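Scroll down for the structure; my scribbles are underneath it.
What you see is the complex with one protein chain gone and the rest in place.
A, B and C label the chains in the order they appear, each numbered from 1.
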Amino acid sequence: MVLTVMVPACHTQLKNGIGSSCMKVGILTGGGDCPGLNPVIRGVVRTITNAGGEMVGLLQGWRGAIQGITTPLTVENTDDIIWKGGTILGSSRTNPYKKPEDVQQLLETFKKLGLDALVAIGGDDTLGVANKLYRDYKLNTIGCPKTIDNDLSCTDVTFGFDTAINIVMEATDRLRTTAESHRRIVVIETMGRHAGWIALHSGIATAADYVLIPEVPVDVDHMCSVLKRRREEGKEYAIVVVSEGAVLSHEDGFVTQDAKIDDFGHVSLGGVGESVSKIIEHRLGVETRCVILGHVQRGGSPTAYDRVLGTRLGVGAGRLVLEKKFGRMVALQGTHIVDVALEDAVGKLKTVEMEYYKEAAEFFT
Amino acid sequence: MVLTVMVPACHTQLKNGIGSSCMKVGILTGGGDCPGLNPVIRGVVRTITNAGGEMVGLLQGWRGAIQGITTPLTVENTDDIIWKGGTILGSSRTNPYKKPEDVQQLLETFKKLGLDALVAIGGDDTLGVANKLYRDYKLNTIGCPKTIDNDLSCTDVTFGFDTAINIVMEATDRLRTTAESHRRIVVIETMGRHAGWIALHSGIATAADYVLIPEVPVDVDHMCSVLKRRREEGKEYAIVVVSEGAVLSHEDGFVTQDAKIDDFGHVSLGGVGESVSKIIEHRLGVETRCVILGHVQRGGSPTAYDRVLGTRLGVGAGRLVLEKKFGRMVALQGTHIVDVALEDAVGKLKTVEMEYYKEAAEFFT
Amino acid sequence: MVLTVMVPACHTQLKNGIGSSCMKVGILTGGGDCPGLNPVIRGVVRTITNAGGEMVGLLQGWRGAIQGITTPLTVENTDDIIWKGGTILGSSRTNPYKKPEDVQQLLETFKKLGLDALVAIGGDDTLGVANKLYRDYKLNTIGCPKTIDNDLSCTDVTFGFDTAINIVMEATDRLRTTAESHRRIVVIETMGRHAGWIALHSGIATAADYVLIPEVPVDVDHMCSVLKRRREEGKEYAIVVVSEGAVLSHEDGFVTQDAKIDDFGHVSLGGVGESVSKIIEHRLGVETRCVILGHVQRGGSPTAYDRVLGTRLGVGAGRLVLEKKFGRMVALQGTHIVDVALEDAVGKLKTVEMEYYKEAAEFFT
Partner (left out) sequence: MVLTVMVPACHTQLKNGIGSSCMKVGILTGGGDCPGLNPVIRGVVRTITNAGGEMVGLLQGWRGAIQGITTPLTVENTDDIIWKGGTILGSSRTNPYKKPEDVQQLLETFKKLGLDALVAIGGDDTLGVANKLYRDYKLNTIGCPKTIDNDLSCTDVTFGFDTAINIVMEATDRLRTTAESHRRIVVIETMGRHAGWIALHSGIATAADYVLIPEVPVDVDHMCSVLKRRREEGKEYAIVVVSEGAVLSHEDGFVTQDAKIDDFGHVSLGGVGESVSKIIEHRLGVETRCVILGHVQRGGSPTAYDRVLGTRLGVGAGRLVLEKKFGRMVALQGTHIVDVALEDAVGKLKTVEMEYYKEAAEFFT
């Protein structure tokens, strides 16, 4: 008698050496959107699907995971999303740990949907939730770091950051010609509430005459003396890049007071760009203009760098799922995609190192 | 006996049929800068130089004409400027008619420099001065219209405008993805204090859900009902484009008061974008963000359209000089470069026609 | 007894003053794609739908009209297409007049689908078919002109053209820096088989040192003498823009022979760019490179100009349908959208006028 064993498709060995999978995997994007989210989604979907698994998109961040708002994700419906900014899954700042019943509902939804694993793409908040769900409930979570500000730990770079600095650069290249025509100083306020990566990189990229970041105490006297000297040497306009998180002391004068908190917990430290602009105009007697680039910095089609980084992180996150390495976060170190414990990645801010700042400061002396 | 008559180079007949010239021609750019000024300068310089004439750049608008601050302009030093934003001649809002002695000094400078003619590129103010100098003192002036707002009369389009609407469009294409990801309404405030051309064109180009311009009384109820209906039909984000000159009435609520006047006499009508944003958020209960693009709109490399238009106007202005048709302004009508009396062009605002607004309004109903 | 008369929605009077409509309107795009087709589609759909009508997309040009391959078009599914290059309806070079049975089948399909009118967006071929269907069978056709080459009659400009010249300009701005670094001459071959609009406009916009177009006999001696003189005057690189339709005579040497015809009847006149490049290198002894931009010129997101023009033409075509002005083509004249008889528009090439060429030629002398 011949025994025929039916091997389901998802048990066959796959070319990528990781083996196949019948897993059903959820994915969500939390917090503020940024260019590169869709490439990550596409990368995860492709990797899981290639291995025989099934993907479910949870909409609007953790809200979708709690309430079970879902959409099927396939190779076909994620093929054409790599060049699209934002996230096709939508996002929110819902945090299930704010209400105990939300965590319970999330666990039930996870079970009801029959999910074997969950990939959470987001910033410190989102990854913190993924970490706690893994730690407290052994939920099979994988994290993927996302912040336009580039200030997450354990990864060299986050996607969206490269797009942001190119947007700031293009806007500043434009502002330069108008500044030059009118012999003005232009102050550009960029994103970066706790870390100066965007301001510093775009300051370098735009040949800025001065850059202010949160990590370095603002020295108004030094800034004004540098700007004055450049002008005396014959450069009749100037570009100053200010991180929104740069802190002026009240002795500097002209400090606006209206700090506010936006819906992603983003603290606006009160129009530091406008204040810096007024200080410069007052001290140097030179016409000065302030431009606040705002949300434009986080929108639109990702650069090649962010599409490649997002895709690689997505493939990496998919592989972590297939290898069942849960409670971990995918990351970029050097040129390699690696994985680190979520535990180690969350709760620490990656600020600009002084060594690196000094490289840039060659241009502000 | 043979008589040899030396014919100076500038008397030989030229291919373009206009004839040669020994003229010495001044050129200046006045008012706010905008992309396309350098192509005009290059066009004038090339045309005059080809005909055997000599060009002198007067720096910083009328200030250079009064004080005799000049730079030589040649085919060589203007060859590589077409892609550059702003103006290589610098600009200012100096108006000689504000002080009688300035007009006198200008006339003396004109004589001292040995100028035969002057090409003045600028907006209503600059062209008004050129017109008065021609009318009052028979100064050989030629005008070239410049306004980023596209609101000068007697010309179909002004250069800089196309670049501006492309900048607004690119920024809005970026804002769209972030608006969509968070199901927000985004209000974009554009330039256009007296005419809605920039807002209307960029509104059409970005598939905006509503556009507010100075020419059409703001109907807050209608705007909110359109936005509400679109949302009910399933489009969960929206784009609203607001001209800085759109006027809200105080009954609309949330109207900010801080009107101010900038250095080009540009009246900021008090943050209409912020006001509209707050009104929408309040009435619809939908998260709304305002982005004010500001000076970015007038900077940077001109589009192909503006480079071609600027160059053609420059060639046209140069020919008017060679033809000694003074007191006139070069203009675009249809596909042709024509000339009109400065007298007829100044002092009249070209606002958005209702017929044209109605075409756009198909999308706001 | 009360008599209630039900007035169907499509009979109510509309704000735009044209009146409502219960019309069912087909739309198709024929020939090579170009940026701006989707804005036209969106404009027609919105205008017809606003008036109470219904829209049907016929896929793949006349093929869809013959075989009845259709897709429903609504405000919702055409809202998000304005920034997309190409055509959501697909295209083909099917021409029903090539086979008598195809015309018959088209007429039957038209009847079977219950269409009241058909908007055909395309070039001379597509518009010719629309004209013949109207003339021969009183089919209610409306034409909308489309050619990237800008060589259709009765309209000042066609959409797609502005995008194309910006693409050529951006590529050339890039080529300039590499040409300059290596003191090379770069020859850029652009589209434009019968008319030199793309080459001439992008030549002006890029400050090209010479431009060759089909309308002006190539004078190799003059070109080389201009390039030689510019080099002697100190400009050590040069840019030459060549329309693919520029014709070299065999005496010029290096003329490649391999003319071919592509699927849209587009005759490649045999690598004129390569030939010009070799001639220059041979005569001047200067390293010369040729770049053929090809299909990149017709792809991608339309510029603001093309989005606005496409949208306005779409609204205009929709209104012609509602006004039942069939056998006509929508067009741009000056700043206005007008309509002309299809009969008058087809079969005539709009080439570069000599007056206009002379403006540009100031820079090639």
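Here, a contact is a pair of C-beta atoms (placed from the backbone, for glycine too) under 8 Å apart; a residue touches a chain by one contact, two chains touch by 3 or more.
This one's a predicted model, so the numbers in the text were calculated from it and none came from an experiment.
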Who does the absent chain touch among those shown? A, C
Among listed residues C:K132, C:R176, C:R230 or C:R283, the absent chain is touched only by C:R176
Looking at the full complex, which residue from C:S91, C:T158 or C:T311 touches the chain that isn't shown here? C:S91
Of C:G294, C:G334 or C:G347, which one is in contact with the hidden chain? C:G294
On subunit A, residues whose C-beta touches the chain left out of the figure: 15-16, 42-43, 46-47, 50, 75-76, 79-80, 82-83, 156-157, 162, 165-166, 168-169, 173, 201-202, 204-207, 233-235, 301, 303-305, 307-308, 311-312, 315-316, 318, 333-335, 337, 356, 358-359, 361-363, 365
Touching the unshown chain, subunit C contributes residues 32-33, 35, 37, 84-87, 90-92, 167, 170-171, 173-178, 180-183, 186, 263, 287, 289, 291-296, 298-301
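Simple rule for what comes next: only the chains that are shown with their structure count from here on.
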Determine the shape of the graph in which chains are vertices and touching pairs are edges (line, ring, star, complete, other). line
When subunit A touches subunit B, do the two copies use mostly the same residue numbers, with over half shared, or different ones? same
Overlaying subunit B on subunit C by their Cα positions calls for a rotation, in degrees to the nearest 5, of 180
How many angstrom between the C-alpha centroids of subunit C and subunit A? 40
Inter-centroid spacing, subunit C versus subunit B (mean Cα positions, whole Å): 28
Taking the mean of the C-alpha atoms as each chain's centre, how many Å separate subunit A from subunit B? 38
Each of the following residues of subunit C touches two or more other chains, namely none
